[in-house]
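Take a look at this one; I'll ask things after.
As you look at this complex, bear in mind that one protein chain is not there, while each of the others sits in place.
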């Protein structure tokens, strides 16, 4: 009977570990489906520590079950058990074994900590001040939107982060208003974007894994930053190195947005009156950070989502422009551009949806 | 510490002895005080001279401050006397927590 | 609730409680208000779970969710768990060491009222323009940015109740150091007293950093200082450090008393002395000590650099060792014992696997690079509810059930207790186990909603169902308390039958002066020692004599109330209202005036005379 019980518990626990090992959740979001070296090394630590912990739990459970089965008091039993003070031998055992287990975890922990903090490549600059052989992205977190600047390429974009696969991508992280945290679960752990200074780290995106998730990863803000913290999502578009370079070239070549059709032209006019103060429509926005108060819309037509969370449809776009507050409470766009008529909004939508860089 | 009996059988003999001891202790206190003033003056002079490197001055005046504080605690506040074990334990634990805090704020506050 | 209190009218009883300095009544005050705040915090938790039951829910709005979330954490930690811990400490510790009362009965009462007014102040925010909404950690950049007065309520409310806690900590330290009955050496103290001792030391050193942090935040928000204003040279990381230098010891402040309670319960219901008593004491002290070295494990992703992260990671892991020692000692206390499954023992038994699971995920968090993934995700939410609910809350439920007869002279119903136990335990695992996976699957914490099609729906639904089970458990407990109080069947000194420590040697509830004669302690588990020699009572350590008692006083209420009033002035000061300064002054006058009265008016207490004590044949017991 006792034996069967142990077995049953063992199987249940193995089942749980199995669940972890096989990984659950969606490949574009889950930390259990690592999509790059960084995530993988963290996942390995997760598995190692889980195994240790399951071992600990099993030992505790076995002792626990034995005690509960063997030493219950029978009805009317008035015997007084022997009063034992303790046992040095046992106590040494359960001091030393945990220490050993912890060393097994501590060593890879320390090694990985230093590995993941290695951003020396960012400091190697060539004579123009460009980073020599690393791709650097400056991430700036703002109340509910993300800006991605490629300083060496002279490109600014927002909301959708485009990265090359199979190489290390280095990030400078900062925030312009309150603290946020930059997290792409599938690609690796998070790093805070502080208002006080710049944090550096790197991630890596595996091309095969990227395909599994349709070349799209979800990114999240992982630090409470206000009412719409839950909605401060962004998307990551991994591209093969050559595609990435093509994309960068396209981006750089955009001078002025060119749109077609009356509606779009009219929209452009409205936009230039009401919106251009905050939103730029070209990727080479050379204004200082403080002036860049809103997402860069140069690639808006190719976005995955509107404002990070709404599906990319014309109807949603109009709804958004009409009343952003309804979709993202506390956002900083609300109430900054006066009343717009319905036709203005239609026109704006037509204009915005044509803002594309690649699919011309 | 539990039951310090303060009065002995013969109060008058005891009194004289106690007076003497108190006076002696007071003398120590004055000496302590003079030393403290001396250390303070050294610290101020060292800074006033302006021709030591701050790598040298800072540790020195900190050390002098620590010595002074030890004087205050052990002489003025009587921690040298018996029965202050518990107190010392708690005070030094407090100091330890405080020191780690200061150390942290000097090293890892600015990212 | 001695005889004469029962004969008094309702008003007189209220007045009695308002002015009491008796540790047993203060324990009841802490119990009632802590229990009330626990239900409030629990209701907030239910709102959280209802909102998150399905994707894109709009049960509550985004801003309101943040207020609920913040108040849930803050209320549970500061206004529910801490006071409930204090309730048990006040009820038990003086009895366990054979003291007449705590060292400073007046301050004990003051501590309670400061906590109480602080808690009320914090919760008034709901009605005065919005509760705090920056999380219970109130990180500086967001809390500076937060509009309205919510954060100000947080700052001032916690400041008030924090003073109360600090006072209580010092009080217990002095009580335990100075007021042990003859024979009660340190190494004969029951483990609950030991953990109170260590916890009080933690309070003494952990609360000042919080005080400073709150002062800085108050100065920034209300008086224009620049500590956290980066543009003026400030730095927000300072807040994070100050908060966690306090915050990590705080979690041990919560768990160690629970450990103490369980130690008593395991020994009692196994009829066996605690296995490895001295290593248990050592482990408790060590946990307290290490608790101050690890706070930065909450800040692994802040960007402190690999050296700091590595050091703090390894230091954090070290805590597994003393905690493990405790877990195994408990198991081996039962080993070879005669285990009886009363309700408190059920909680104690369930605690072992539950807490272990929470503890080991803590160690997983401590692995810094892995924590880059876990941090601020539901994995962490799962971790800390496992340790808090599976440790602290189970401990409090166990302790309250265990000591209920000692506090009120009547036993809670066992059947209902078992129902509470099972619903709560199952609900608890259902709610929080799945959250580990939610976190790993990419769900950040503190989100008011989540989108569909991210694979997070089922898990959240299960979690909500579990929360409802927990609520049922708590409801049954409330019903149990009501029924028991009405029936009020009186019990004797040692209603569990297996009491080991000296609090079980006197009537339940004890007379207001506790021990008529201080008992002589002749070993660990002193009452058990006497019982084994066939005695029913403790051997007295002194002849019967007059007992010195402190006077009741209303001043603690006025001192605390004055600060409460002043806090309103400070809170609205930033709005440039003309009445704020007078309000601050009036409040401080009330406080300092009361303090002056206290220090100028001699209060020597009174004596119960020997003759009265002799007449008073164990009246508390039969009342």
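General remarks:
Letters A, B and C name the chains as they come in the text, with residue numbers starting at 1 for each one.
Here is the rule we go by: a residue touches a chain if its C-beta (ideal position, glycine included) is under 8 Å from a C-beta of that chain, and two chains touch if they have at least 3 such contacts.
Definition applied: contacts and distances are computed from a predicted model.
Taken from the listed names "NADH dehydrogenase I, subunit 4", "ABC transporter permease", "Cysteine desulfurase IscS" or "Cytochrome B oxidoreductase", the protein name that UniProt assigns to the chain not shown is "Cytochrome B oxidoreductase". Shown chains touched by the hidden chain across the complete assembly: B, C.
One of C:118, C:209 or C:257 touches the chain omitted from the figure, and that residue is C:209. Taking the complete complex into account, residues 103-104, 166, 170-171, 173-174, 177-179, 204-205, 207-209, 211-213, 215-216, 219-220, 223-227, 229, 231-235, 238, 242, 245, 596, 599-600, 602, 604 of subunit C touch the chain not shown.
Summarising the interface, subunit B meets the missing chain with residues 1, 4, 6-7, 11-12, 14-15, 18-19, 22, 25-26, 29-30, 33, 36-37, 40, 43-44, 47-48, 54, 57-58, 61-62, 64-65, 68-69, 72-73, 76-77, 86-87, 90-91, 93-95, 97-99, 101-102, 104-106, 109-110.
In this text, only the chains that are shown with their structure count from here on.
If you average the Cα atoms of subunit A and of subunit C, the two centres end up 36 Å apart.
With centres set at the average Cα position, the gap from subunit A to subunit B is 53 Å. Shared interface positions of subunit B, defined as residues touching 2 or more other chains, are 110-111. For subunit A, the set of residues that touch two or more other chains comprises 194, 196-197, 199.
Subunit A meets subunit C in the complex at residues 19-20, 24-26, 29-32, 39, 41-42, 45-46, 49-50, 52-53, 56-57, 60-61, 63-64, 67-68, 71-73, 77, 79-87, 90-91, 94-95, 98-99, 102, 105-106, 109-110, 112-114, 116-117, 173, 175, 177-179, 181, 183, 185-186, 188-192, 194-197, 199, 218, 220-231, 233, 309, 329-330.
Residue ranges on subunit C touching subunit A, taken from their complex, read 61-63, 65-66, 133-135, 139, 141-142, 144-146, 230, 235-237, 270-273, 275-279, 301-303, 305-306, 309-310, 313-314, 317-318, 320-321, 324-325, 327-329, 331-332, 334-341, 349, 352-353, 356-357, 360-361, 363-364, 366-373, 375-377, 437, 440-442, 444, 446-451, 453-455, 532. Interface residues of subunit C, counted against subunit B in their complex, comprise 173, 177, 201, 204-205, 209, 235, 237-238, 241, 245, 292-293, 296, 302-305, 308.
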